[in-house]
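Missing here is one protein chain; the remaining ones are kept as they sit in the complex.
So, chain A:
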């Protein structure tokens, strides 16, 4: 679907409001929207909501052979997908620019910053390492995808537990989840992206732009930082020219924001761990807000299936027996058999050689039809066709005399049922090559 264009008055309104330090949702310039983190039942699954922008993250692992030039390191794979439900403009083939940009930024933020210890993912050097795969799905696009995605990625990685492995000499034992508790990944620090949107050639800036603000912005500056105030990645796009002190100021703001967000993440992770340890209920079902009228829950419902047997027997006894379908395969030569026939050839004018082939095919068909005793007048007609067909180059042979109410195209099938597809009156149309004899 095409994206609805932004009207000029909307654009002017947004820009004027920003000039007056006002935002549509009432936030201040440096305010983030509400961040909500919820976890699923399996480890490594989380949904992050940044205002209305929603991202689902899932981490999975697999034992693979390592890369040749990095024999002792595990492999990290990141994949962000812009789901079609996130915005009407996100069609499967159409979002490559934005997708590449976001994926690349995410990779730089998480992979190049070495936040995950890849050496610890090695099981047998040169042979078996863990491949950690992070899949992120954008579910709703209300601006600032990269921040939400980076939070979802790091939360999912911190939440994830991989199966325990033990190596004894040459033997590698992979324990299932029941045998041994799974082990968390070793994460050094948590890089989080903070986005700054610039308006009017860098005069005004906003933190955490929402979708409307993103549409009217001039450029975007993304700073990925961890709580130790180390910059992991910095990217400026849109062609805005920023001054040095602007960038420094943004990095200071980012430092403050990242500290707040990291605290929130750690609180959420600790909460989830506590609930799991105490044996309470966890998962997405618990995070559905019960008070909303748009949410509804039903407890486990037992179903009475004591009468299914009787019902089933009733239905089977009342059912008609299936109709007999007799398929008579015809063996042409060893290895070539034919069951049924196709629709009549509708190619029209044929070359001479093809005509000959067709005629032979036609005569063979005549034999088959005889055997199932089609009760039409054609039987006698066909009987007379067993004699060799006289080929002639006359154009008349191609003519089909179409009666107005007849259907020249029909399917010749071999079902022995009462329905007579071919009425005797269809005779003139049936075999156009045999028109001569028929008429």
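Before moving on, here are some points about what is shown:
The criterion applied here is as follows: a contact is a pair of C-beta atoms (placed from the backbone, for glycine too) under 8 Å apart; a residue touches a chain by one contact, two chains touch by 3 or more; residues count from 1.
Everything below uses one rule, namely that contacts and distances are computed from a predicted model.
Of "PRELI domain containing 1", "Electron transfer flavoprotein subunit beta", "Exosome complex component RRP46" or "Pre-mRNA-splicing factor SLT11", only "Exosome complex component RRP46" is the UniProt protein name of the chain excluded from the display. Per the touch definition above, the residue from A:245, A:278 or A:304 contacting the chain not shown is A:304. For the options A:294, A:323 or A:336, the residue in contact with the chain missing from this view is A:294. For chain A, the residues touching the absent chain in the complete assembly are 1-2, 40-42, 45, 47, 52, 54, 56, 58, 60, 81, 83-88, 92, 133, 135, 137, 139-142, 283-285, 288, 290-309, 311-313, 315-316.
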